[in-house]
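Sharing a structure with you now.
All protein chains but one are shown at their positions in the complex.
Let's look at subunit A:
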Amino acid sequence: MVIAKTTEGEVGVMPGHTPVLALLAPGAVVRVLGGRENGEVRAAVHGGFMVVSQDNRVSILAEVAELAEDIDVERAKAALRDVESGGLSPEDVDTLARAARARSRLQAVGETV
């Protein structure tokens, strides 16, 4: 099963799902249950979309994506602290995007944010 957060909310895709093309929410975490030895693959995905095809194939396409094991936790924490200390304003799109990226990285490695 693939669990991802789209702009419409969290979705879980089971085998045999109808074909869907969905935009992922900014700073989303994608989880693939049943993959790898530890039973789960997690990735932080920024600005992308998910395609579910007929033949039980799910493609996640993003401009930036990182697997949980490749994420530098300290760096993401520092980035988040950095952004939050500067104060968030709703107009500042770049800063908000940075915060979302840092948050999704931390969520992907299992930290609570």
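Everything that follows uses one rule, which is that contacts are C-beta pairs under 8 Å (C-beta built on N, C-alpha and C of every residue); 3 or more make two chains touch, one makes a residue touch a chain; residues count from 1.
Criterion: contacts and distances are computed from a predicted model.
For the omitted chain of this complex, the UniProt record lists the protein as "ATP synthase gamma chain", which is one of "Macrolide export ATP-binding/permease protein MacB", "Electron transfer flavoprotein beta subunit", "ATP synthase gamma chain" or "RNA polymerase sigma factor, sigma-70 family". Although one chain is not drawn, the whole complex shows that of A:Met1, A:Leu33, A:Val51 or A:Ala78 it is A:Val51 that touches it.
The hidden chain makes contact, of the residues A:Val20, A:Val41, A:Leu67 or A:Ala97, with A:Val20.
Touching residues on subunit A toward the chain that is not drawn are 6-8, 18-23, 47, 49, 51, 53-54, 59, 61, 63.
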